[in-house]
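Only one protein chain is missing from this complex, and each of the others stays in its spot.
Then we have chain A:
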Amino acid sequence: MTLTALNRPVGDAPSRHPVPAGLPLTAAQSAMWDAQARGAACPALTTAEYLDIRGDLDPDLFAQALHRTVAEADALRVRLVDTPSGPRQLPVDVGAPGHGFPLHTADLRGERDPQAAALAWMRADLDVPFDPAAGPLFAHGLLRVGDRRWLWYHRVHHAVLDGYGHSLVARRVADVHTALAAGREPAPSPFGRLAALVEEDTAYRASTAYERDRDHWLRHLAGRPAAPTLAARTAPPSPTTLRHSAHLDPAASARLRELAASVRATWPDVLLAAQALYLARATRSEEVVLGLPMMGRMGSVALRVPGMVMNVLPLRFTVPADATFAELTRQADLGVRAARRHRRYPFADLRRDLGVRAGDHGPAGPPVGPHVNVMPFDYGLTFAGAPSEAHNLAAGPVDDLSVNVYDRADGSGLRIDFDANPARYDAAEVAAHQRRFLHLLTRLADGDPHRPLSQLPLATDEERERVLEEFNDTAVALPPTTLVGPVEARAARTPHATALITADGRQLTYGGLNARANRLARHLTGLGLRPGTRAAVALPPSTDLVVALLAVLKTGAAYVPAAPAHPVSGPHDAAPVCVLTDTATRAALPDAAPPAVVLDDPRLTDALARQLPTDPGRALTPQDPAYVLQGVVVPHSAADNRLRWLQDAYPLEPGDRVLTGAGPGLSACEVLWPLREGATLVLAAPGAHQDPAKTARAIREHAVTTAHFAPSALALFLDGPEAAGCTGLRRVLCSGDVLPHEPVHRFHRALPDTALHHHYGPAEAAGVAHHRCAPAAPGTPVPLGRPVWNTRFYVLDAARQPCPPGTTGELYVAGAQLATNCPQPEAERFSDDPFGPPGSRMYRTGDLARWREDGELEHRGRTGDHPLAP
């Protein structure tokens, strides 16, 4: 056969230059060529499907029909070569069946599961890359899987054929086969020529329509948002595609069509709107841009050419939290119509115009997020009376995610494939998104399209149950108590045990410490301290500070630490009754400070000597404030819950020595925990938090087993070479802010046998999450962890609906460790907890987080920030 069309150049080639052989590539072909040049490879660059043919089929006739169809389709019979004038497509000879025609035939009826064997063969074949320069760039299989059942497999390089092209080929093969079987000459070839396709493409690029379309798209995408992605990580395109197939059941599919008709849209519009809704919710974006693959053949010669024509267009949505689904569907309808008017502008050209940088995922990143490809045709083909069903096997390369929807009349409802880039998604993630999307479609199909979507959850019922209940299954009944009761009990049982070691090595027994605290408490009660009042404490980390803390708690009043840098009474504090201080610190206090109790004043020493050293009587005060940290009021019950959880999670024993946080001031919980458990509290030297060598020396000299650090102090401590010598440490507790991964990595290198625990929580809910840091590769983020006892976390979307695992939302916390009050503006962060028992509250942390599948929380940035790179 001669292939004159392919050998004839298009347009007037300059006569002085030799005419390059073959034809240039169309824009759509070039996109696939470039994808291959960028490193994508088969099988991702392959499109493939199989037809399940039920009935009697003459395999020889079928092979003839196939050969004849291929001979009619010059667009299929090409190879692609790089030349100095760009890539060209050249004709390739294809032999007859049995003489080199790429048709694999096999009778699999002897296999235990013939269909499974056939599919396994197809998958294996999909992995064999085409050689573009050699060709042919297509292959067939005819696999017999039953006496009256055949699977026809067809795969093609995506630079040669698209999905619509597949349907043209399949229809012609069916028609030719049917004619041959009836002994008729088939009707003339319906196919157009490849040259016409190339010519149309070339003419478009030189037209004013091309300029107009470019202007449209640049205007449309002005101020575009970053491409939305559901992926947890970024990665370049992969050579393979991860596919999950599912069906929306026929009843729900039918209801979706009714829904579309009721809002005067088409069912593909409904699917686009649903995907936009899903993406907007899952990525916390009000604006999302979908990729809309277009068959690109309307009103074109390409309608009859089995070639590669399809284009991808951006479809931009605005999805406010209170939008209705009818509005979103309308956006889809109008958006698709507008896109269709400018459908020919090549996506690759648009990327170039926008200056898209490979690997950039911000505003200069890809212009569109996941693709939604709706294929509304069922082939409904018969082969000499034998009916068939088409099944897609591979739909081409996927940068991120492609949702492919097939409407095929086999009664199984819409088939919805999620094709994902396996470097960005694992199988479980793809399956979860797909399950949720189908769940969302079902809910939309059953709902009123004119109601705001703000109450529509993304999570399935099962996921909602998991994130609200299973991940928060933390309830433990605790007795009502005060914080200091257990300290007094220790003093009574082991009065001679060492309670406290100061930085300069002085020691104090439990009996001695408790007696001093009791005398001071009795004195303070005389000054008016009792439950409901407050006492400020302005002292350096010292024995006096520990005594003062215990004494204030013993009176039932709240302890208000006041570092000299902070005012003793801010505008939000109830005024303290007195301030406990020493001579040196007092000088730095503001004039307006309340009456001072100066602990190193000899007159006070005399007064205390006259007080009884025994435990004063106390009321149980679980709901009364225990301490107030910069205005945040923490009740006894919250601190007690935290200390009991700590002791259960990693029990302190009397032999333990606990170094307090090497920072300014002392945390009440850090002081009280060892004293409640009979261990020894070791006070860090003032300023030690800025001196790693000093900290390390204290740890070694006092045989410290447990140390507290703020995240920043831990990083500093690990800077010193001395840290690695602190091998007596059994555990380090890091509390407060999010812990970066870098110090964790260094920690495990310096102290491989020491456990590192992280406790996340804002001041309003201190220590509410716990994570034991395992050695991890550099760059691995440190999870926030799991909720501690009697604590619940909620990751909520913009509509305050629980996010499913893997989806980032705003982190709320509820439960026993919440503060009872705090100053504005943080006070506005407390609200009723709609998921907890009546009357309970929750606190909006301002952190973004997501649940991992195992129930640990991951930090994802702060609200108002740009979200972390996906």
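Criterion: contacts are C-beta pairs under 8 Å (C-beta built on N, C-alpha and C of every residue); 3 or more make two chains touch, one makes a residue touch a chain; residues count from 1.
Note that in this section contacts and distances are computed from a predicted model.
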item: Protein name as given in UniProt for the chain not displayed, "Ligase-associated DNA damage response DEXH box helicase", "Cytochrome c oxidase subunit 1", "Sugar ABC transporter permease" or "Carrier domain-containing protein"; value: "Carrier domain-containing protein"
item: Candidate in contact with the missing chain, chosen from A:Gly146, A:Pro363, A:Pro376 or A:Gly655; value: A:Pro376
item: Per the touch definition above, residue among A:Arg264, A:Arg357, A:Arg451 or A:Arg493 touching the missing chain; value: A:Arg264
item: Contact with the hidden chain (one of A:Val336, A:Val368, A:Ala420 or A:Cys726); value: A:Val336
item: Contact residue for the chain not shown (choose from A:Pro84, A:Gly223 or A:Gly299); value: A:Gly299
item: Touch list for chain A against the chain that is not drawn; value: 190, 264, 266-268, 295, 297-300, 303-304, 333, 336-337, 340-341, 343, 376-377
